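For reference, the structure I am asking about is given below.
A single protein chain has been omitted; all remaining protein chains appear in their positions.
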Amino acid sequence: MEELISVKRVSKIFEDSGVNTGGSVEAVGKVDFQVRRGEFVSLLGPSGCGKSTLLDIVAGLEPPTSGEVLIAGQTVKGPHPKTAMVFQSMSVFPWRTALENVEFGIELKGMEKKARRERARQVTQLVGLAGFEDKYPSQLSGGMNQRLAIARALALDPEILLMDEPFGALDEQTRFLMGLELLRIWEETRKTILFVTHSIAEAIQLSDRVLVMSARPSVIREEIPILLPRPRTIETLTTEIATQIERRIWDILKVEAAKGMTPDGR
Amino acid sequence: MSGNAFRRLRGDWLVRTLQFFLLLLAFLLFMGISRVFPFFPPPYRVLSAAGELISGGEINQHLLVTLYETLTGFLIAIILGIWIGLLLGVSRTLALIFEPIILSGYAIPKIIFLPLLMMIFGVGLNSKIANAALHAVFPVILNTLVGIREVNGIFLKVARSMNATRVQTFAKVYFPSMVPPVFAGMRIGLGFCFLGSLLAELFEAKMGLGFLVAHFYNLGQIAKMLAVILLVFLLTMMINAGMKAIENRLSRWRATWKS
Partner (left out) sequence: MAVSERIKVKAGQAAALLLFLGVLEWLVRKRFVSVLVLSPPSAVAMKMLEDLQGRELWTSLQVTAMEFLLAALISFVVGSFFGIVFFRFRIIRSALEPLLLAFYSAPTILLYPVFLTLFGLGSPAVVSMAVVLGSIPIMVNVSVGLAGVEPIFVKLGRSLNAGPWLMFRKVMLPAATPTIFTGLRLGFTYALVAVIAVEFITFSGGLGKLVSWRYFLFDTEGLFSAIAFIILIASLMNRLLQRTEDRIRKRWT
């Protein structure tokens, strides 16, 4: 299996990030990792540790201060056509209907109207929102709107999905169900997914591998393969092995999360 | 029917009854005032005067003049206002310098500039139009400015992540996002335009609704004067309701959206 995403010695320092910090912020330390085609990899770490920044760098939305990101061998200099991003908070446009939102990406690429509509319908159905095409986001629930965001990304038929805590704003039950939905979509479409989260449960539920990150400046503390069978159900997720994995991750994160509770984070 | 709905229905009915009584009270107050103050006509005379003015067509010319001044001023105000608002919204430097100045525009009685406008534009309609535009331009500028500023950063990130061009970002993200606040600014601006025209006419004019008010006052025909004022308020309410209806249609998607 080839390496689809290659992150090499990437670091990120924000200069002069504002009056409060008065100086530069080292968001990401030296980070190295690879993602193979078809994998589901999670970046897991405490809040504010810089994992979103790292994802932005992979997405081409932020330039790294040092190092580089390669996607299918090409250096990333801006948003790469093989990638599509799903964001943390409500990112669907309230003035567009569900279908029009899904169309947004392919509309930008210039796909002509009929083909666009057709494609958008297909993807909307794929994420389980068939029948809601003409509703506005204000008429849909949070989970449904996030599914729209995923559909919008999928409409571009990217090889890689970059997801930044997409279920963060949802309650725990919805989160779990959305996770199952995502896994179903992943299995159907066989995309490569790089997923950022601060929830251990979520990371274990979804991923093939979890990259556990430290507090700021973020580096990868440990890489943990999730050797649980798929499909991941409540049963498989509550076995002894799963609990062990969870305990191990928590042991690493405990130290890192505690750093976030002191004023200077060190 | 559920407890809340029942309470609300009963509450509504109570409010309506109260409103009715308050209206009655106002009416009686009005009548009382006309007994005490010699020049003040009782309500029914005002209403009949209003009826006369409308049916007799006496008011038509003046209404048209004022509407012409208002709408022309409005056109100027939105062209100028949106343009300046965009400029300030785009350039942080310009905004830092000029926004406080625009904001303090609300604290200054802009009517005092009328003599200046009259010296520049003459005593005719143009000075009234200019005055209307001057009054209206401020809310338009500010609402446009706020409209650009408050475009959700996430939306821009979405566009950027999909390699949208600048034109695409403006047309597909900025523009739709800005329609509700800009339109609200226009609605408020229209009201200010109307006010500006009327005040200018009250100061010095030969025609228009404001002129009519001054005219009737000078002739001592207070009932007719009050009738015109009443009609002006009714007109304002109708225009406002109309604009609000359009605004709601344009903002249909807002509903319970929290961005």
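By letter and in written order, the chains are A and B; residue numbering begins at 1 in each of them.
Here is the rule we go by: a residue touches a chain if its C-beta (ideal position, glycine included) is under 8 Å from a C-beta of that chain, and two chains touch if they have at least 3 such contacts.
Source: prediction; values computed, not measured.
Of the chains that are displayed, which are in contact with the missing one across the whole complex?
Over the full assembly, the chain not pictured touches B.
Which residue from B:32, B:51 or B:115 sits in contact with the chain not drawn here?
B:115
Considering the whole complex, which of B:64, B:97, B:171 or B:219 touches the chain not shown?
Touching the chain that is not displayed is residue B:97.
Touching the absent chain: which residues on chain B qualify?
11, 14-15, 18-19, 22, 33, 37, 39-40, 93, 96-98, 100-101, 104, 106-109, 111-116, 118-120, 188, 191, 194-195, 198-199, 202-203, 213, 217, 222, 225-226, 229, 232-233, 236-237, 240
Just so we're on the same page, only the chains that are shown with their structure count from here on.
Across the complex, what residues on chain A touch chain B?
59-61, 78-79, 81, 84-85, 87-91, 93-96, 104-105, 107-109, 136-139, 156
Quick check: in the complex, which residue numbers of chain B touch chain A?
154-155, 157-164, 168, 172-173, 176-177, 179, 252-259
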